[in-house]
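Up next is chain A:
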Amino acid sequence: MTEATTEALVEVIDLGISFGETRAVDGLSFSLAPGAALGVVGESGSGKSASAYALLGLHRSTGAVVDGTVRVAGTDVQRASDAELRRLRGGVAAMVFQDPLSSLDPYYAIGDQIAEVYRVHRGGSKRAARARAVEVLDRVGIPDAARKARSRPHEFSGGMRQRALIAMALACEPKLLIADEPTTALDVTVQAQILDLLHGLRQETGMGLLLVTHDVGVAAESVDDVLVMRQGRAVERGPVRDVLGAPKAAYTKELLSAVPRLDAAKPAASDAGEPLLEARDLRKVFGRGKSSFTAVDGVSLTVRRGETLGVVGESGSGKTTLGRMLVGLLDTTSGTIRRDGTAVQMVFQDPVASLNPRRSIGESVADPLRASGVRDEQRIRARVGELLERVGLDPDRYDRYPHEFSGGQRQRVGIARALAAEPQLIVCDEPVSALDVTTQAHVTELLAELQRELGLGLVFIAHDLAVVRQVSDRVAVMRRGRIVEEGAVDEVYGSPKDPYTRQLLAAVPTVDPVLAAVRRAARKELREQLREQADGAGRDEVAVA
Partner candidate 1 sequence: GPDDSGAKNAGGSSDGKPQKGGTLSVLNNEPQTDFDPARLYTSGGGNVPSLVFRTLTTRNREAGAEGTKVVPDLATDTGKPNADATVWTYTLKDGLKYEDGSPITTADIKYGIERSFAAELSGGAPYLRDWLVGGDKYEGPYKDGGKGLASIETPDAKTIVFHLNKPEGEFPYLATQTQFAPVPKAKDTGTKYESHPVSSGPYKVVKNENDGEHLVLERNPNWSEATDAERKAYPDSIDVRSGLDASVINQRLSASQGPDSAAVTTDTNLGPAELAKVGGDKALAGRVGTGHFGYTNYIAFNPKVKPFDDPKVRQAIAYAVDRSSVVNAVGGSSLAEPATTFLPNQKAFGYTEFDHFPAGASGNAAKAKELLKEAGHADGLTVTLTHSNAKGGPKGPEVATALQDALKKAGITVKLQGLEANDYNETIQSVSKEPGFFLRGWGADWPSGGPFLAPIFDGRQIVKDGANFNTGLLDDPSVNKEVDEINKLTDLAAAAPRWGALDKKIGEQAVVVPLFHPVYKRLVGKDIKNVVISDWTGVLDISQVAVK
Partner candidate 2 sequence: MTGFLLRRLGGAVFVLLALSVVVYLVFYAAPGNVAQIVCGERCSPAQVAQVHDRLQLGDPIYVQYWHFLQGLFAGRDFSSGVGVVHCDAPCLGLSYRQDSPVTDILVNKLPVTGSLVIGAFVLWILLGVGTGLLSAWKRGGAIERTLTGLTLIGFSTPVFVIGLVLIIVFCSTLGWLPFPQYTPFSDNPEQWFWGLLLPWISLALIESAKYARLVRSSMLETLAEDHVRTFRAYGLTERAIVGKHALRGAVAPVIALSALDAGSMFGGAVLTESLFGIQGIGKLLVDSVRQVDLPVVVGVVMTTGFFVVLANAVADALYAMADRRVVLQ
């Protein structure tokens, strides 16, 4: 039963997790002291999320088999009663899920959901809980939090939903925060802000942090120790400085060398061809009357054959909305889009929602093929298998269902599906945000290859500036529904004109932990500056971390 062991907040010994015949985690051991931060990096599908789940006993009665010992804040998670587990969950240890976009109840206001969770652990009146919800939403940088707290999840952008989930976790002031890829949908400034917030909380409240991430830079900025995972096992473990500075394991070295660099540009693009898509003066207004909100405001752009247009920008700036309008999934409020029969596809930002849970991923990928009239089963299977393989998935998993895949794997399924029909234009909405750097490199390479071969046009929405630079010919920077800067990628990155672009570039995390600390201090200063500016302009959309 519960012993009064204070030393370790988390104690994992010889953890193993099997899903049926798949052994996802095997012999994993680590511990975490109160107030400490452990980063878990590694290959997509290496069992990071599965291990994180085990800390809260979330595998219980799902059919997954867990062995080994897991102790969190003195509670033996494996043996704890349901009531004990409930006390642990949220109150002692809170979790931010990897797929934040589908992790909120679509029917309830976001503020209410946070308030509900808060009241379970902290009690108090409904009013107080709502106020707390607004407070934490504000802390994670949701502009106009009091009003936005009344929105339903579908009215939030991807990054906003992710932040709402972080807010939910923080609302209860847990002793341990398990954050599974908490910043995948955030632009670098907001990401930095969140990471700083977590850092601050650790210092203030002694919160322990288990940060699962594929972004080595993020890990470098926020944790003390790193655990590198591959194929369900730990391959290397140690202080962040040592592991990232002088990696021992071959895999770690490989990983580090694959980290995209801000200065690595795309190899000279083939000559841009005729325009595939032309958008003029796009506007999108959600809602009506007083509660209306202009998500996209007068955006014009052109995408040509064989060209990649990178779109970066603030979370909630209208990137997804724009992307959906471009492919025709969303009606425009005004403006025109000329597609001229271009075959378009989209990689959705939320890989969970974009896959039908009842159809095997092979079938989902095969969908565009079948739609285009291919009937030969053999051919379909072969083609799908090839696509799966090219995005780094085992073709034998054709008949598996989405819930059997890790976050990064699902994202790749989505890419494979978009590629299946050989479209002329793909709008990729954060297509590699959940992928470890090696896989990421692999996928971007694949896209580049197809672009060369087929003259594919790409709209590449991402928050990772390095990746965008790597894949794009031109880049557009969005903020508050507008394109604030657009141009050839080298120009924008080399000599940014808009202050916002400059701020973005400054916020890119670095792999060097020492440099990271220096940057953090610099950011704080910049933020203060910016706030003064904003105050002066009568705006206060920059949240205070």
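Behind the choice of candidates: all candidates are chains of the complex that A comes from, given by their letters.
As a working rule, contacts are C-beta pairs under 8 Å (C-beta built on N, C-alpha and C of every residue); 3 or more make two chains touch, one makes a residue touch a chain; residues count from 1.
What you are looking at is a predicted structure, and each value in this text was computed from that prediction instead of being measured.
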Could you sort through 1 or 2 and say which touches chain A in this complex?
-> 2
Chain A to candidate 2 touching residues, read off their complex | 56, 58, 85-91, 94-95, 97, 99, 102-108, 116-117, 120-121, 152, 154-155, 165, 168, 172, 352, 357
